[in-house]
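Here the complex is missing a single protein chain, while all its other protein chains stay put.
First chain written, first letter: the chains are A and B, and each begins at residue 1.
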Amino acid sequence: MNKSIAVIGGGASGITSALELANSGFRVYLIEREAAIGGQAASFCCKATDICTKCSVCLIPEKLNEVAVHPKISVLTDSTVAGLSGKAGDFEVEVLRKPQYIALERCVACGMCAGVCPTEPKASRSPSPDAVPYCYVIDETRCLRLRGEKCNLCQGTCPTNAIDFDREPERKELSVSAIIVATGFEVFNAREIGSLGYGRYPNILTGLDLERIFKDQGSLKLPSNGKEARRIAFIQCVGSRNEGHGYCSQVCCKYAMRFARLIKYQNPDTQVTIFYIDLQTAGKGFAEFYDECRGVIRFIRGVPVEILETSGELEVRFENISEGKVERETFDLVTLSVGITPRKDSWSLARVLGINLGDHGFFDTKEPFNSIETNVEGIFLAGTCQGPKDIPDSIAHGVAAAEGAMGVLEKCK
Amino acid sequence: MGIFLCDCGGSLKNIDFPKISGDLEKLEDVAFIDISHSLCLEEGEKAITSRILSENINRVVIAACSAELREHKFVRLLEELRFNPSLLSLANIREQCSWTCEGDVTEKATELIRMAIGKARLLQPVERKNVPVNREVLVLGGGFAGMKSALELSRLGIRTTIVERKSTLGGKLKEVEGFYGLETSLKQMLDSMITAIEKDNNIEVLTSAEVTRVRGEVGDFDITIGGGRREFSLSFGAIIFATGYRTEILPQDFELKPGGNIISQLDLVEMLRAPEKLKRRPETIGFVLDVCDENSRLPTLSSLNNVLAVREKLGSEVYVFCKNLKVDSEGAEELYREARNRGVVFLKFDEPPQIYREDGRVTIKAKDVLLGEEVVLLCDLLVAEERALPPEGTKGLSSMLNIGTDSQGFYQDENVHLYPAASARKGVLFVGGCRGNLDLGRALTDIASAVMGSYSLLALGEAVVEVEKVRVDPEKCRACLTCIRACPHGAIQLLRVNTEKEVAQISDLACDGCGVCAAVCPAKAINFEGYSDEQILAEVETIGG
Partner (left out) sequence: MSMGTDNKIIAFCCEKSAYLAADRAGRMRLYYPDNVRIIRVPCAGRVDALHMLRAFEKGAAGVLVMGCQEGACQHLTGNLRAKERVRYTASLLEEVGMDGARVKMVNLGPDMAQKFVRVVKDMAEKIKER
């Protein structure tokens, strides 16, 4: 029995599990589908006004760097799990890795490859500023060489000889004692509710869009014309607590209030309204923040049924529950607070690993009140792939999964 | 001193490296200046290695990309070469210079390197050492969270002592019958946990006992425990607080006093244990939530469990008055839907309801926002909301240990870096109700975090420390206590050195390297190696030319 553990997924909970185990002396293989670790949270923004609002996004960069440099953690990016055999204490995990045309161990992110790349947009893509590992990546769909044409410019320019187009996909067999599944979530696709107009009108955004906008630009402007928004609405429970998603996503009320408060802080003249069903305000330190919000944000208990664009403005038709009637109000920007949904590819990983999906489509646990064990001994769950959680809860869950995995190792001794 | 400049594969074209090399060569204490294309790769490592092994240098300056990316790598290399990594000084000439500058980038880079050189001259070696730590953990509180923490630590080979104020273990498990959805009754869970603990050689239990004094630091807490007439001291490596929470129906939130047909959730649970003993079955039961504390999950979660139990065991009509149902816990929405399916009626208010006794029943009057009308309910029994409060003794213990509490009075400062279970003091952790987590799912992950937290600190029986990286000079120390009060990590203690003198002493293991002590010391008696006043000023003064 070896002392290695495989963690599938390098988001908030995956990197936490990896660090807990590595710091306890075990070897960890962190298998990440994308070219960089960090998951969803790495793309989120700090939501502080003049004080911290506890969004916990700042916990991620430090952890990512710790993982990247930890001697006991092998990060396998561009990798997926293709097969599994064996049992607890003695698993063989088959990992498929996309060809690393730019070798991570050699790339210093100097950017010279992108400098000579002839395509537009560039096939040699610069990493996002938050990417860990911070390395350039060749986009197969744009690269001339990979599409069969003659081009060797980047390979010739790279000062560290990091580029090699002859690299093939790799198949690796990892021998591990336990596995932690930390594959994360997808946000609800707001296009599924056509009446809310997402994708049709430019000034309708989701919570995820706001994360990206604040992270990249630092403030919110109307997508349609770049001006300041004067009247903003947030709509809660989009894709949660409804038919098909009979659960509360736990994060949306909080992120909506944090964004609303941040927007008011940056633009005190903007009117912000939050449409809600049941406001989720529990949690350490949130009560005071909620009190502050009440002073500056309009809260309307209501469920918008339709959003239409009329003369450049967004008309929201909603049922005002407190007043008991259907009303209309216009806004210039609407944010749909989309919820956490299971990844659509969970079923395929479930099949490979032999674990079950639960009623809502998240990975299932063996029994209630045991949120880390699956039906397969030695395979554990961490983070939002098991159910909606915010960042601190995902991190805590990652620790719990690590503890569970250690139990396997202890048992096998 | 040896200086290594990296031009990042030759890509930092706006920096004239030969010019910088020429400028710096003039410095007396510079042994060599190497320009490399990739200090972070094998070739760079070879270059550094060969220089360090062949040259007689005692300081290293590296000008390259961000410390964030590469510092660890250089540190590790130097350690392998037996060169003390505290003698390394870094300059960021890429992310903080070449990539963001438009003017004379070379001049800026030169100055940044000079700053690093100025600091390097003053760096002193810091040794690393293994210090022994006590592998035992003190668990304060013998309720569910405390017992579970002890059992999980035992599984990982760590010994614990549970100190419980009452005469028996169990905490709230003794009071509550069950959670809806859990097959085992809580009584069975309690019994099996107690049996497991009794059998477990790794767990010691002290009941009717309390902590009266805490001294020392992580790895070596000296704890005085009192119980009855005994008092004795034990040593522990870490402390886990599992002291639970109290519930109260606060009189000021209700004009009426609880009693008779206004009961608490716990009273209801007690009633449901033996429904056949009731003199008269209540026909209509009303629940009121979100009046004492509209931001707590506890009333929602207890109510959702209890309404289902009521429907099952008593069959009474149930009405729940609430402002916002807190369903942001696993399984909560499902319980809510099931409750509605079983005929429980949920009414939502914006304004708190009026509640008064009338003709032997209780009247609840509220404007239901769903109907848009005022609703008047006469019920036989009103289950009033309970407010969760920090456990007794929290104020005392938190000041005894110098650990923070949150705005509600529960343990643990509201600082995301501490979540889930840590305190600013290394080795002190919190789980469950006492830190405000009142739902079982989150309490369980708290426990795992505290268990793993203590395990990784203590499992090896020793910890690596940087010896006297932050050090109080006993000659200069006036024992004014400023640093002790300022240290956010409780890492400084007063030590008696002889019959006349007491000085502050910093625990290497508990220190988190913030330097606040060095900044507040009025006598400038604290030296923070790597960020001492002289070293920071050396960087500052470089701009003067």
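The definition used in the following text is that a residue touches a chain if its C-beta (ideal position, glycine included) is under 8 Å from a C-beta of that chain, and two chains touch if they have at least 3 such contacts.
Owing to the predicted nature of the structure, the values given are computational and were not obtained by experimental measurement.
Under the touch definition stated at the start, the shown chains contacted by the missing one in the entire complex are A, B. Listed residues B:414, B:439 or B:508: the one in touch with the omitted chain is B:414. Here one chain is not drawn; of B:103, B:228, B:259 or B:360, the residue touching it is B:103.
Looking at A:119, A:161, A:195 or A:217, the residue that reaches the missing chain in the full complex is A:217. Although one chain is not displayed, its contacts with chain A can still be listed: residues 45-46, 48, 50-52, 54, 57-58, 61-62, 127, 129-130, 134, 215, 217-218.
Of the residues in chain B, those that touch the hidden partner chain are 66-68, 92, 94-96, 99-105, 107-108, 111-112, 115, 404, 413-417, 424, 486, 488-489, 512-516, 518-520, 528, 531, 533, 536-537, 539-545.
In this text, only the chains that are shown with their structure count from here on.
Computed centre separation for the pair chain A/chain B is 24 angstrom, with centres defined by C-alpha atoms. Put simply, chain B touches chain A in their complex at residues 8-12, 37-38, 40-41, 65, 68-69, 72-73, 76, 152, 155-157, 179, 181-182, 293-297, 324-334, 337, 348, 350, 369-372, 406-408, 410, 412, 414-417, 419-421, 435-436, 440-442, 444-446, 448-449, 451-453, 455-456, 459.
For chain A in complex with chain B, the touching residues are 20, 23-24, 52, 54-56, 58-59, 65, 69, 71, 105-106, 108-112, 134, 158-160, 241, 246-248, 250, 253, 278-288, 290, 301, 321-324, 368-369, 371, 387, 392-393, 395-397, 399-400, 402-404, 406-407, 410.
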